[in-house]
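Our next item is chain A:
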Amino acid sequence: MAGIIDLILSIIFYPPIYQLVLVGLTGALVVVIFIIWFERKATARVQRRLGPYHISPRLAGLPQLVADLIRYAFQEVIIPKTVDKELFVLAPIVATVLSILPIAVVPLTSNPAYWPIPMDYSMLVALALTTVSPIFLIVAGWASNNKFSIIGGVREAFVITAYELIAIMSILSASAAVLSFNLVEIVEAQRVWYILLNPIAFLAAFLAVLMATSGFPFEIPESENEVVAGPFTEYSGLLYGLNMGAAYMKRFAFSILMALVFLGGWSPYTPGEGILSGYLIPSLIVVAKATVLMMIFSLTRSIYGRFRLDQALEGAWRLVFPMAVLGFGLALLEAYLGVM
Partner candidate 1 sequence: MSLDQARRIVEEALSGIEYRVDEGKGFIEFIVAKENLVEAASRLKKAGFDHVKSLTVVDYKAEDKFKIVYHASSYLNEDLAKVIVGIGTEVPRSNPKVPTLVYVWRSVEFQEREVFEFFGIEFEDHPDLRLLLLAPQVAEKKPLRKDFIVKEEPIIRTKPPTG
Partner candidate 2 sequence: MPAKPVVKRLPARRGLFAGFKGNVDAITIGLKYLVDPKRFTLIYPNEYIKLDPGYRGFIVLDPKKCIHCSSCARICPAAAMRMIKRMEEDPKTGKPKMKLWPVINYQRCIFCGYCVDVCPTEALYTVPYHDIVYENMAEMDWSLETFVKPPEHPTAKEGIPVKYIVDEEKGLVKVRAEEVEEK
């Protein structure tokens, strides 16, 4: 009996798990609720309207998303007869879980006691993990067995091929500059935030993340005017909510990564000993920086329409990809000069 409790406790206190639960799920949920509210409100302001209002006008409609979540949770999940049932149900769940998974390996403090997994390749692993989840969006589209879903899934596949390389290359440029794959070393090496040293790579990463998370002007797979809701056309209730949430979760994971790489991680704070100073405060700083980044991401919605698929791909390959390469080159130059 005691053995089982020990086992459960050891699983819960296994660093990747509690980081995933604490930052990855709880933190992300809070941040995503805030971000979606902010996105709605900011868009509403630009568009000269009120935005969420009637659910608690005193809080300016902040609990709106909570209400939405409750609605999603209690809506009937309709599984059409023609779909591939197992995949249809599993795909959104797996996609959501996987999109938050990179957080499990990202160190949020310099105190080695609170590293999820002490390793030298944390950045590579995190980047590798970000590439897994979009596959399941395609699976979701395919399993739906619906023309719109399949078109949406195919578009998703096109977009993946375009953004993945850019995202990885531009974020990796930091490790090229520092000559290390260890995120802690990259953060520690930033006396000046890396965004100032290599704005080109940052811009490329920014655009790649917009593409990855279907932000405007790259909201192509779900573009509602031709393909209803893209891969999610057949989904309803909680599964649909998960699909929608997955994009934001992914954006959160990418933002954490970008906050570490480009925005100096937990600087200017120096993590100390103990759980408060060693883990909670630095990770809060990282999450705050990621939130600011996400707020900037959400502003594009009110300014841009959406690109056509081929234009987005053309832009990605012709403009953003060279930008990422240039950023990588700049990083190598900086490494050679020893700037960082």
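The rule is simple: a residue touches a chain if its C-beta (ideal position, glycine included) is under 8 Å from a C-beta of that chain, and two chains touch if they have at least 3 such contacts; residues count from 1.
How these were chosen: all candidates are chains of the complex that A comes from, given by their letters.
This one's a predicted model, so the numbers in the text were calculated from it and none came from an experiment.
Asks: All of these sit in the same complex as chain A, but only one touches it there. Which of 1 or 2 is it?
Replies: 2
Asks: Would you pull the chain A residues touching candidate 2 in the complex into a rising list?
Replies: Its residues touching candidate 2 are 42, 44-50, 53, 299, 302-304.
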